[in-house]
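Note that one protein chain of the assembly has been removed; the remaining protein chains are unaltered in position.
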Amino acid sequence: MTSLAPGSGPTDLQAESAPPSLPETVLDEAQRGETHADGHAAHPDLRLFGLATFLVADGMTFAGFFAAYLTFRAVNPLPEGSSYELELLLPTINTVLLVLSSVTFHRAGSNLRDGNGSGCRSWLLGTGVLGAAFLAGQMVEYFNLPFGLTDNLFASTFYALTGFHGLHVTLGVICILIVWAQARPGGRINQQDHFGLEAAELYWHFVDGIWVVLYGILYLL
Amino acid sequence: MAIPPTLITLLVGMVLVLTGLWVGQNVQLLPLDASANAPVYDSLFQVLFSIGTILFLGIAGLLVFSLVRFRRRRGDRSDGVAIEGNLPMEIVWTAIPAIVVLFVGIYSYDIYERMGGMTPLNDHGAMHGMAMASDSSAAADGGTQQARVWAGIGQAGSAGALPVELTAMQFAFIFHYPEGDITSGELHIPANRPVELRMKANDVIHAFWVPQFRLKQDVIPGQQTVLTFTATKPGSYPIVCAELCGPYHGGMRSTVVVHESDAFDAWLTKNTPAPATVASAPLHPTA
Partner (left out) sequence: MTLASPSDFEPQGLQPQGWLKYLSFSLDHKVIGLQYLVTGFVFYLIGGALAGVIRTELASPISDFVSRETYNEVLTLHGTVMIFLWIVPVVNGAFGNYLIPFYVGARDMAFPRLNAVAFWLIPPAGILLISSYFIAGGAAQSGWTAYPPLSLTTPALGQVIWILSVLLLGGSSIFGGINFIATIWKLRRPGLKMMQLPMYCWAMLGTSILVVLSTPVLAGTLILLSFDIIAHTGFFNPALGGNVVVYQHLFWFYSHPAVYIMVLPAFGLVSEILPIHARKPLFGYTTMVYSILGIVVLGLIVWAHHMFTSGTPPWMRLFFTIATSFIAVPTGIKFFNWLATLWGGKLALNSAMLFSCAFIVNFVFGGITGVALAQVPFDIHVHDTYFVVGHFHYIVYGGTVFIIFASVYHWYPKFTGRMLNEDLGRLHFLLTFIGFNLCFAPQHWLGLNGMPRRVAEYDPAFTTLNQVSSIGALLMAISTLPFLINVVWSAFRGEVAGDNPWNALTPEWLTTSPPPVENWPGEAPLVTHPYGYGIPEGQLDLKVTTGRELWTGGRR
């Protein structure tokens, strides 16, 4: 430090007085213990934060798809005989199922935090069933659509959007089943340690939210 | 005798501005200006060139001066002065660039308007976009005029424009004159008469660029595009494809020949085919 001025340098420089050259990997036990005390013991759990950031990124993928779809729809006319109209009944039921599943997942979470493990597992199972029902409904819709993947621009975009979302739902259902298995008595997830459940719940709400937007843009608009 | 620093700064600034203006006026980096909008473009270029020169020389000069003037002398281990900021100064050098770019933006917008870039493209009839995408190949003859125009640069008051149809394909430009039914691999146009180039691409994206006209327009498959311009100086200029279109992209060149008005009429008459003969104009893409 070349400066004489008080307060213009770093205010706290304990490390300056550290031994100049430590062997690279060897820290003795005492020091390691000290490290624990002020280092990683204070390391906050950032996994949910990380997941949320990832979901922002994932949401941007959907945003790109939505933007592409809306632009196509605005400027690219479809060939004769095809239209943007879709059958509404099944998708509407599906929407209700998925929104309901968000509620059930929330109940599962609050049950676990209240210490009711078996209640949590029941609600989780319900959520999983609702998700599976959604996927089944999606399949039924696919098989009854008048168009295939490459028929026209709308068809391709429709399958890309719903398919990409369906992939997310499938992944979500798998996660729910894993969480359900882990929430058994003596499993990894319990009243104290329930990161897995919270992560799955956050993800599931995200997937639901995307569906609501998708439903609005693709089916209602 | 000591000269006050403010005076030196003022003098340096004036020299800098004068240098920039001189460079903008006198250093010629652009090719010949052979269309009506080229001189307009060149005046924008001059302004940008002047501003750029002033900024670049100023900053580079200041940097070199600092490196020499404030270099650490041998053995000197002391620090510089602890100046952490100066808000008024920072506001000044936020405001000045903001004003400069705002001025440049508005000025270039004005230039663009004079080039015809802001002309609405679809005011000549209803938007018949519907059939566009599905049967773009069938629309090759005649039907195109009704199709939606997606993009382009127009010029206000281009009545009496010479219509030419341009088809871009891998790896050639084909020009077709509806008046006289001539097909040619070179573009022949009269000087001082607007030309309306209706462009379409058959396979991939190409770009029609004539450096001497300062004009470029991508030719995008499935999107009818119109480019209106007026050539002013007779001569031959290159037409260059400016969008990567495949292996022979670099060879996708042609020529635009600007004729005097009567020479063009002669060319038109000479090349108007007797029924069922092929146009005599050369078809070499690299001509």
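Going by the order they are written in, the chains are A and B; count residues from 1 in each one.
Basically, a contact is a pair of C-beta atoms (placed from the backbone, for glycine too) under 8 Å apart; a residue touches a chain by one contact, two chains touch by 3 or more.
What you see is a predicted model, and the numbers here were worked out from it, not measured in a lab.
Among the chains on display, the ones the left-out chain touches in the entire complex are A, B. If you put the hidden chain back, the residue from A:N111, A:Q138 or A:N152 that touches it is A:N152. Considering the whole complex, the residue from B:T6, B:N26 or B:S78 that touches the absent chain is B:S78. With the whole complex as reference, residues 1-5, 8-16, 18-22, 24-25, 27, 31-32, 34-36, 38-40, 42-47, 49-50, 53-54, 56-65, 67-68, 71-72, 75-76, 78-79, 149-150, 152-153, 156-157, 160, 164 of subunit A touch the missing chain. In the full complex, subunit B makes contact with the omitted chain through residues 29-31, 40-41, 44-45, 48, 51-52, 55-56, 59-60, 62-63, 66-67, 70-72, 75-86, 89-90, 93-94, 97-98, 101-102, 104-105, 108-109, 111-112, 115, 117-118, 133-134, 136, 150-153, 203-205, 207, 209, 211-212, 214-218, 220-223, 225, 238, 240-251, 253.
We adopt the following convention: only the chains that are shown with their structure count from here on.
If you average the CA atoms of subunit A and of subunit B, the two centres end up 47 Å from each other.
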